[in-house]
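Only a single protein chain was left out; the remaining protein chains are all shown in position.
Naming follows writing order (A and B), and every chain is counted from residue 1.
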Amino acid sequence: MKTLQIESSVANGNSLNRAEGSSRARKNLHLQRYTSMMPGILLLLALSIFPSIYALVVSFQRWILTDPKGRKFIGFENYQDLLGNPAFWHSLRVTLTFVLLTVVIESILAYVLALIFFRPMPFHRIMRTLILVPMLTAPIVVGMLARFMFDSQFGIINTFSESLGLGRHDYLSGLNSAFLTIVIVDIWQWTPFLFLIFLAAMQSVPEELIEAVKLDGASRIHIITHIFIPLMKYPIIVGITLRLIDSFRVYDLIYATTRGGPINLTSTMSWSIYESGFKILNVGVASAYSAVFLVTVLLVSGVFLKKLSKEIDFTR
Amino acid sequence: MEKNTIRRHRKGLGGVAAVIALCTAISTANLTQANAATTLNAIFLPATWGTVVKDTLAPEYEKLTGVKVNVQLIGRDEIYQKMGTLFAAEDASYDIFNLDYNWIPEFGRAGYLVPLDDVLSADDKKDFLPKALAVGTYGKKLLGIPQTIHPALLWYRSDLYNDSKIKAQFKKDTGATLVAPKTMKAWEQQAAWFNGKTFNGTKVYGWAAQAAKGYGNVHTWLSFAYSYGCEPLNAKFTKSQLSTAKCLNATKQWAKMMKLMPPGANDFTYDSVTQAAQQGTIATAIQWSWGAFATDIPDASKTVGKWSFAEIPGGDGAKGVSHLAQWIISVSKFSKNQAEAKKFVAWLETKSNDVKQASLGGGDPVRISSYSNKTLTGEKLAGTDVDRFRRYPIVLKAMESARPRPFFPGEEAWETLLSTQLSAISSGQKNVTQGSKAADSAINKFLKG
Partner (left out) sequence: MNNKKLRSVDLLRLLLGVIATLFFIFPVIWMVMTGFKTGNQAFSNSSSFIFEPTLDNFHKVFFESNFKSALFTSFQTVSISVVFTILLASGIAYPMARFPSKRMDKLASWIISLRIVPPIVTIIPLFLLLKNVKLTGSMWSLVLVYTFMNIPLAVWLLRGFFKEVPREIEEAAELDGLDNKRIFFRIVLPISAPGVVATALLSFVFAWNDFLFANILSGATTRTATVGLTEFVTPVGTAWTTIMAAGTIVVIPVWIAALFAQKYLVRGLTMGSVK
């Protein structure tokens, strides 16, 4: 609350400055404030604007890396081929299913976990620390580990499932199991991330509020749904948005385990772009694919970002 | 409290700054040291022929000439990707590359490889296996020196095939004699008979071969294709012919045989086949000739000396044809040390070094003379009377009829497209006709573009 008051006085101060006049000294002082931004912004511009334009240009060309002489302008052909290729729509479906499944399940799991850890219990600090480990582990390491543990011949997961009477399976190569196995590994790695955010948000709900509502006779479930969730709306949206954006990127995991297989059942758009750019070495197609991919990600996350920006304005 | 926080952080920041300064100092020191003598940077496959170069030959070369060779071992797909991107960037980081020969047309057409004709004398050229040189040549220039050849062979268990009881039982059950098969049908019969039976306490499956999506399943399939007289592409490499009768027959046989592999076969890499062969869980296999060495390692293999080799069986009256595999050493056009690189590459494949690589466990020799070299042919497996390189006569025979992959610039992409459909067929998602048709259309589209 105090911050709010101070903020408004700053705003007034600034407007006062602006209104006071445009003498050179003041303008210089004004600009001087922002000189520290230059290096960073220049770097960002250099590595974002120029490559984007370049990539867009390349997407209108036929350019296979091993055929430099055959490089030429072909207009929208790459895009037409892409959108007319059933493999593209399949990849889109795989990606959207993956993102949806992982984000939804991770959110629910993380929320439940936050509820469990909300109040102290014996060893809760150690347990919390251990739970965070998966999200700190490099995704490529997680991928290798997953491949090792789910191996059909000697993986520990098969040993477990066999002893539980569920039999041995080709988890990462079975037609019906490969995709789900990838989803499960992602859930294992990233639920802790949402758990962290949700728990911190839950713990910042004022204790008095909970006590007051309890005194009024509210049930636990009522507290969970009608008190926590509304008060945690901002962190929940931030967390889910971050997770949403990141789950589009899944690549290391697929690189280490299924490589888009079996057949193409785990070929996400990220993976397909990698294949077209670095296995088929057709950077024209890969660039067109990247553009379409970016649009997809922006569209999907745009919905959440709009909600987010509303919250930001509200709490300023 | 705040002051302490500042002090603590000051130490931390100072420490980090010191470490960074140290790191930068060391790395610049390394740079100046490296510039003293010529250093070559090479990429090889982490197969035995790559490790032999890295562990033995490169250090030896440095002692001989003072030229240091840094050898980096990276996987097949990664080598291809690196070459694609580094060449496009005209990057000079690496001077020498180990290539799978099917990449020669692609990188040769782009002009990325240095011609090596002048590196071999006329005598040398006669000493190399003709097919080996042929697949290193594109545009009438020799763009890579062969390092190792290995045709696909039919492996079979001599302990099972020569066992009188097993032979008798087989004759009783099928009416046929148990002997190294010459036809696909005979082989199928034998594999099906072995499949699932237990011998000496070990459950045995019919056969194994690379079958994973990626180059694996295509490479196995090619032996079938060629042995049925199938031409996957027309002579000009402009049309895919997978739906022709001969090709369909080959694919059908391959799909049928896939069912006689151990569980998890759809994932089988080269490594899985080796393991199965070592553990004795398969009766036969289609695998590279050179790979046999792994089954003769006492600590890792239960089937030491028990594997024998035959040519690939023929299909539908045609003669069996091995799919030829080979790795080549090339010099990058962007190398800043082309002369030195050429010298090293030539030295790697002299007569004595070809023999040395083979005896150290590298791939099979590329020079005809090496196959009659006493050091190799006279060597026995430790403590036995079995020839270490008993496969050589078969290798030479197989080389006579062996066929390389379609030798054109788009071959790697062709393999990627084909392997997806083969994977769909072997996992039952599509039948042979559907899968072949899908592959045809994808490949034709690629060939047009």
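What we mean here is this: contacts are C-beta pairs under 8 Å (C-beta built on N, C-alpha and C of every residue); 3 or more make two chains touch, one makes a residue touch a chain.
Note that the coordinates shown come from a computational prediction; the quantities given were computed from them, not determined experimentally.
Asker: For the chain not shown, which residue from B:G75, B:P130 or B:G428 touches it across the whole complex?
Answerer: Here the residue in touch with the unshown chain is B:G75.
Asker: Among A:I64, A:V94 or A:L113, single out the residue that touches the unshown chain.
Answerer: Of the listed residues, the one touching the omitted chain is A:L113.
Asker: Taking the entire complex into account, which one of A:L92, A:I105, A:V213 or A:L294 touches the absent chain?
Answerer: A:L294
Asker: For the chain not shown, which residue from A:I105, A:I210 or A:I245 touches it across the whole complex?
Answerer: Among A:I105, A:I210 or A:I245, only A:I245 touches the chain that is not shown.
Asker: Can you work out which residue in A:A200, A:I229 or A:V303 touches the chain that's missing from view?
Answerer: Of these options, the touching residue for the absent chain is A:A200.
Asker: Using the touch rule from the top, list residues of chain B that touch the missing partner.
Answerer: 2, 5-6, 9, 12, 16-17, 19-20, 23-24, 27, 41, 45-48, 70, 72-76, 78, 81, 85-86, 88-94, 269-271, 274, 291, 294
Asker: Go through chain A and note every residue touching the omitted chain.
Answerer: That gives, for chain A, the contact residues 3, 6-7, 9-11, 14, 32-34, 36-41, 43-44, 47-48, 50-52, 54-55, 58, 113, 116-117, 119, 121-122, 124, 127, 129-134, 136-141, 144-146, 148-149, 153-154, 156, 159, 188, 191-193, 196-197, 200-201, 204, 234-235, 238-239, 245, 248-249, 251-252, 255-256, 270, 273-274, 277-278, 283, 286-287, 290-291, 293-294, 297-298, 301, 305, 309, 315.
Rule of thumb we're sticking to: only the chains that are shown with their structure count from here on.
Asker: Using mean CA coordinates as chain centres, what's the chain A-chain B distance in Å?
Answerer: Their C-alpha centroids are separated by 39 Å.
Asker: Write out the stretch or stretches of chain B touching chain A in their complex.
Answerer: 77, 80-81, 84-85, 87-88, 106-107, 109-110, 112, 212-214, 263-264, 266-267, 272, 275, 409, 412-413, 416, 420, 423-424, 427-429, 445-446, 449
Asker: In their complex, what parts of chain A are in touch with chain B?
Answerer: Within the complex, chain A touches chain B at residues 62, 65-69, 81, 152-153, 168, 170, 172-173, 175, 259-264, 275, 278-282.
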